[in-house]
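Note that this complex is displayed minus one protein chain, with the remaining chains in position.
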Amino acid sequence: MSESDATNALSVRNVVKQFGSGPNAVTALNNVSVDIQSNEFFTLLGPSGCGKTTLLRLTAGFEQPTAGEIFLFGEEIEDLPPHERPVNTVFQHYALFPHMTVEENIGFGLRMQKWSGPEIRARVNETLALVKMEQFATRKPVQLSGGQQQRIALARALAPRPKVLLLDEPLSALDLKLRQAMRNELKTLQRETGITFIFVTHDQEEALTMSDRIAVMSAGLIQQIGAPLEIYERPINRFVADFIGDTNFIETRIDQVSGNRALCVAGGELQFETDVVDGHGIGDAVTLAVRPERITLQKTMLRSKDMPVIEEATYLGTDTSYEINIGDGVVVTVRDQNAEAGMGRFAAGENVKLTFSDGAARMLVD
Amino acid sequence: MSEKTPKKRKGFVLGYYPGMNMWTLFFFVYLYMPMVVLVAYSFNDGNRAQIWQGFSTRWFYRAFINDDIQNAALNSLIIAVCATVVATVLATLAALVLARGGEFRGRSASLGMVTLPLIVPEIATAVATLSFFAIIGFQLGMLSIIIAHTVFCIPFAFLPIRARLEGMDTDLEQAAGDLYANAWETFRFVTLPILAPGIVAGAMLAFIISVDDFIITLMVSGAGATTLPLYIYGMIRQGITPEVNVISTVMLAISIAFITAYWFISARGDTVKGH
Partner (left out) sequence: MNLPRSIAARRALGLAPALITVAIFMVLPMLILLVFSFLEADPYGGVEPRFSVEAYIQLLYEIDFDDALVFNPIYLGIIWRSIFLALVATVGCLILGFPVAYFITRQDPRMQNLMLYLITLPFWTNQLVRVYSWILILAKDGVIEQPLKAVGILDGSLGMMYSNGAIAIGLVYSYLPLMVLPIYASLEKLDFRLIEAAHDLYADRMKVMREIITPLAMPGIIAGCILVFVPSLGAFIAPDLLGGGKKLMLGSLIHLQFASSRNWPFGSAIAICLLMLVMVALMVQARSAAKRRAMEAGR
């Protein structure tokens, strides 16, 4: 049998989920394993259709896995119905009960767990205060704005103090400003309550700013799990590097190796130093990932056909994006902050000098 | 780690309630068993309707050559055709105004009036109509039945036509107006063809309702005009021969044929309306 560490809030072991059967079968999750620690703010990030919601629904108990096990604090739960799992969900479109008031919605889970009247009232008031919605207690959901409904959905799921809270894109229906404000509130709530949050989003900024750890998913698989910084700085494959932020992919060969560092040359004569991925040696073709903002541009007096030349400059407000031909037909994108008012520092056709901060380039596994 | 045998998953299916499928099965048996029994008993050989005495088609023959039944069937047909034609025309005009005429004072009152025959208990309609004919000294007979049928057929013709109109794209009519069609041409060449399935559906409902009606017909029929349901009722009342099973089966078959056709017409209408 698979073992599970009881200190993990949630352990997913080799879970497969297929919808339908025969030729129409869709594999939504294809052998997924992940451990989520207690008190963690854990984010599932990935493009539409990659299986995020499915993983959440399996955890909540709305669906059964085709294969694999799910443990909650060491206890195997995949055969338990949703109402016997100490897990609550904040639904994407809130799913507030339209025939109940805000109070009744929040108290529902407590009532189903047979709490006494005064206990329910106390917890409902406490939770309403937590989401700053005290004055709306007696309203019906239709009388609330989207953002207010979102808070009630959150309060309803938090009130029974679940061991794990599942949030399926809870902010996606809100406007940008509200979304940003709610990010901070969610983070604070998680810290104050100490509940493990599993948060689904396809918004990378949301994931990067809120999470303790992120699992990047694609096509039913988890591609990489790590802290935001790790995911951003050290993507292990092309998918992750491409999905999180903007990236230049530079096809090149390993020129020299010393220890675990390798030197590659791309374009004309630009040199990149990176950690070498296991199993690669001199002469191997590799892909380097370089973030556009990690390349620094400098003015140069030299004019030469072999020098990198700016092909296009796009003004983006906070910074300017340059398409730069570095020779051999290799084009990289570089972001340069607009420190001064006006257009960017360079114009199309100008020659520039490129420099890199240490570790700007990263060799990808595939 | 030991070799793992695949577990049989019990699985909790949300929204499923045990026993519901058996209940539904029972429901459909309850709904259809009497009709099956009726059809089966129309092949009963015996002389008494309720007691099974072997298979025979002789009562079909007997019913077929029975003059009274033929007369009743003819009366039913005449009444239903007249009531259907008048009710459908009235209902179409009313539906056009109520679904297309915009908002106006008295709109919902008119709607309530057109559908009034649906909510008044039939027995009350029956005796009220009888009283009305009595007070104006109207001779009871075919004509009084046709008038009464026309009135309660109006809402049955009206509802499918209105549903069709409400599902219809007003852009089409505006496009026709844009292409220099006048109001009548727009109606004749655009609205009417699209509306046709609704009108046919409404007419079929009206027809079936008229053919099936019993209690109102009973009260306003007078002596001479017997319809099929009245004839069947009479036979049930005076000791029953299997002939009544035969006519009932035939009436059942007519209704089922009409309703099935109606179902297909309105289903096809739905696919047209979406595009």
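Chains here go by letter, A and B, matching the order in which they are written, and residues are numbered from 1 within each.
Everything below uses one rule, namely that a residue touches a chain if its C-beta (ideal position, glycine included) is under 8 Å from a C-beta of that chain, and two chains touch if they have at least 3 such contacts.
Since we're looking at a predicted model, the values are computed, not measured.
Undergrad: Which listed residue (A:Asn8, A:Asn88, A:Gln150 or A:Thr274) would be found touching the missing chain in the intact complex?
TA: Going through A:Asn8, A:Asn88, A:Gln150 or A:Thr274 one by one, A:Asn88 is the residue touching the chain not shown.
Undergrad: On chain B, what residues meet the omitted chain?
TA: These residues touch the chain not displayed: 14-17, 20-21, 23-24, 27-28, 30-35, 37-38, 41, 49-52, 89-91, 93-94, 96-98, 101-102, 104, 110, 113-114, 116-117, 119-132, 134-135, 147-148, 150-151, 154, 158, 183-184, 187, 205, 208, 211-212, 214-215, 218-219, 229, 232-233, 236, 240, 244-245, 248, 251-252, 255-256, 258-260, 263, 267.
Undergrad: By the contact criterion defined above, which parts of chain A meet the unshown chain? Give residue numbers in ascending order.
TA: 60-62, 81-84, 87-89, 91, 93, 95-99, 108-109, 112-113, 140, 142-143, 156-157, 160
Following the convention adopted for this analysis, only the chains that are shown with their structure count from here on.
Undergrad: Can you give the whole-Å distance between the Cα centres of chain A and chain B?
TA: Centre-to-centre distance between chain A and chain B: 59 Å.
Undergrad: Inside the complex, what are the residues of chain A that reach chain B?
TA: Its residues touching chain B are 1-2, 61-62, 64-65, 67, 78-82.
Undergrad: What residues of chain B sit close enough to touch chain A in their complex?
TA: Its residues touching chain A are 1-2, 4, 6, 9-12, 14.
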